[in-house]
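Reading through the structure tokens given below for one structure.
For this depiction, one protein chain was excluded, whereas all remaining protein chains were kept in their positions.
Entry: chain A
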């Protein structure tokens, strides 16, 4: 029967405690103990402490048990020692029972270590939940608040004794309360988490926006029993985004209220917003317009250039501006100024554009242009009339002078007073003639400023002018040299060039030196900066010049009063040249000669 036991059994006989019976399980503990061998001589794994007490147990005849006794390095046994008696009731020996509890002991040890770890983790969790800048909480399926972290008390200023379940809905802003209660309950009912924002009353009475998030604790297949969550203050973020949302809505409202086409585009130049007026004007939807649809609204022949211009603006980030005709919903094209500028801030570049209707201004400008053209024509006609009149009046004046000379030559006057009269008539005639010439010249220069520009063959033009001056040249026996090889062509107004050269050459002839025949050199060349120059050099009387680089020629100013003249020539030359942006310089030595240099500025094409 003893062999059947799930325990080690051994009997130790007599006061010497000799093994008599040892079962197989006990052999695992005490080794190959032979009957009659003393336990002290073959202790096996039995601990020495037990060996020491065994004789005392025998002597006392009492029972002894020891739990979870370590026997050897690997095993643990519950040991029980009981005295047994012979048939006479006398002490016969000890019965040793050993139950292997190694596994139970190891499990107990593990449980203990687990408990320690759990306690450590729990402490850590507690520190974390209680120091994090958010409130953590737990509610059960009925909505009863079973836990809130201390931050909640600090935030709300509630005493630790507060009835959480009853008080927290009262701290929620009245406008949010029903919504919050409903949403939390709905989430609990379906076993889901929640995520919503509401205003919670702070200790100082101020309501602050909080974000509440919670998740159910799941142990499938059971329905969740607890919800754990956190409450974070999001007041500032919320106010900022609220302000931004409001700002954006206001801007959009503003843009939609303006009776102008307003749009915005991404950094890539793709339009992502058209205001309400754009849709009304074009009669198209946002989808129909699309990211680049605006270009299709322009006049067909202007589209390609506008598209190129926009691509360039996007590539370089420079402002877009231009005047284009844009199609209205009824097919009418109206002039618009399209303008777009790039805004670069932290959130990357964006484009803001407007199209302003300038049809009225455009019409007005056209009317003004027509009126201007009419005025200009009238002005021109007036000039022509004055020129023609002065020209036509010169002929009768010349006739008058001829007749007067003839009269003076053929008639004789006895009265000496009459000689004075003759002189006065002569002076009056001269003055009349000069005035007519000046009048004609002034009108002519004003007209010549709008003369057409062409490329002139200098040699030909100069020859023509010299041909016109032939009588004076012959009369004075002048020698003229024309050197145009360096700059044979000049882009200038023919009439203006003629006027300038004519004046300079006739001056050179007029102010020639009495003792030598005039020698005039006309030279056309380029400065090192490639500016065309005409030089007219003579060997005449010379003149006094205050500032050779910037000479000033006044109307009616004259230097050689003994020579006939009106003082208009040089004034005209300077006016013509400088009206086109050029300038005139002069170098002169009295009694030796003068050189004029005309620096032409070629008019823009």
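The rule is short, and it goes like this: a contact is a pair of C-beta atoms (placed from the backbone, for glycine too) under 8 Å apart; a residue touches a chain by one contact, two chains touch by 3 or more; residues count from 1.
Simple rule for what comes next: contacts and distances are computed from a predicted model.
Engineer: Pick, from "Glutamate synthase domain-containing protein 3", "BLUF domain-containing protein", "Peptide/nickel transport system permease protein" or "Amino acid ABC transporter ATP-binding protein", the protein name that UniProt gives for the chain of this complex that is not shown.
Structural biologist: Its record in UniProt gives the absent chain the protein name "BLUF domain-containing protein".
Engineer: If I consider the whole complex, including the chain that's not displayed, which of A:348, A:416 or A:471 touches that chain?
Structural biologist: A:348
Engineer: Going by the contact rule already stated, which one of A:314, A:478 or A:541 would touch the omitted chain in the full complex?
Structural biologist: Spelled out, the listed residue whose C-beta touches the missing chain is A:314.
Engineer: May I ask which residue of A:191, A:296 or A:322 touches the chain that does not appear here?
Structural biologist: For the chain that is not drawn, the touching residue is A:296.
Engineer: Which residue among A:93, A:216 or A:269 touches the omitted chain?
Structural biologist: Residue touching the chain left out of view: A:269.
Engineer: What does the interface between chain A and the hidden chain look like in terms of residue numbers?
Structural biologist: Against the missing chain, chain A presents residues 267-270, 290-296, 303-304, 307, 310-311, 314-316, 348.
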